[in-house]
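Before we start, here is the structure in question, set down as structure tokens.
Heads up, this is only part of the complex; the chains shown haven't been moved.
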Amino acid sequence: MVRTCNYKTYIIMKTQMLRFYVSSTDVVEHTSVYEAIAYAAKRYGLMGCTIYKGIMGYGSSSKLHSDKFWELNTKFPVTVEIVDDKEKLDGFIEEIKQLIESLPKGCLVTRQDVEIVIRKIGKQK
Amino acid sequence: MVRTCNYKTYIIMKTQMLRFYVSSTDVVEHTSVYEAIAYAAKRYGLMGCTIYKGIMGYGSSSKLHSDKFWELNTKFPVTVEIVDDKEKLDGFIEEIKQLIESLPKGCLVTRQDVEIVIRKIGKQK
């Protein structure tokens, strides 16, 4: 568990990174899927979450778009990246499965080992 | 092989992630390199591909730009991320080598182990 370390603590710790590959147009209950996943991660108390917008891409159920005007496009790939320790992520995956099942479109979730080398906790807001 | 699983299948499977680090200005035969790689990945039948635009960066043959007006910039780093199993990616790397060789500029391609924890396939379009 990493949750107990203090401000200005440097730790080396085995954790994992979870990545959800979805589309900006995937929606569950009037919310973007990527937002729903991020809020679920926050509620579950996961350490951190970053969401990236891709400019192009394809998955198992989508075509590859080559749109030169992608800045104007509203459909783009979105990757949700979450870091926490393995046990926490195991629980979160169970929690999130229902949301993933309710998706009309496909979704890929990957996991990989990462090591935390510095974790500095700022003042809580 | 992951290609045979059905809609709403949850699998745990060892795969790999391939990442190409190129520049938005790298071109092969009048096409952006990142687009050429994405189309090649699609033709080769790789599972999925996401392309990210970076806001800043450098490689072995490029300077580090610190452009506050990078939204207006046309040269930016681009990362092409592909997930599939090791054997598929081995074949794809062989296939793509000629394209990489024809590049006038440098290019870095990395590979790492990732595990698929959820793969849901949407309806094919």
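Points to keep in mind about this one:
Just so it is clear, A and B label the chains in written order, and each chain counts residues from 1 on its own.
Throughout what follows, a contact is a pair of C-beta atoms (placed from the backbone, for glycine too) under 8 Å apart; a residue touches a chain by one contact, two chains touch by 3 or more.
Remember, predicted model here, so these are calculated numbers, not experimental data.
Within the whole complex of this structure, the shared sequence is present as 3 copies, and 2 of these are drawn in position.
The rule is short, and it goes like this: only the chains that are shown with their structure count from here on.
In the CA-based superposition of subunit A onto subunit B, the rotation angle is 120 degrees, rounded to steps of 5. Per-chain CA centroids place subunit A at a distance of 19 Å from subunit B.
Considering their complex, residues 18-19, 21, 52-64, 66, 77, 79, 93, 97, 100-101, 103-113 of subunit A touch subunit B. Interface residues of subunit B facing subunit A in the complex, by the touch rule stated above, are 8, 10, 15, 17, 34-35, 38-39, 42, 47-53, 78, 83, 112-125.
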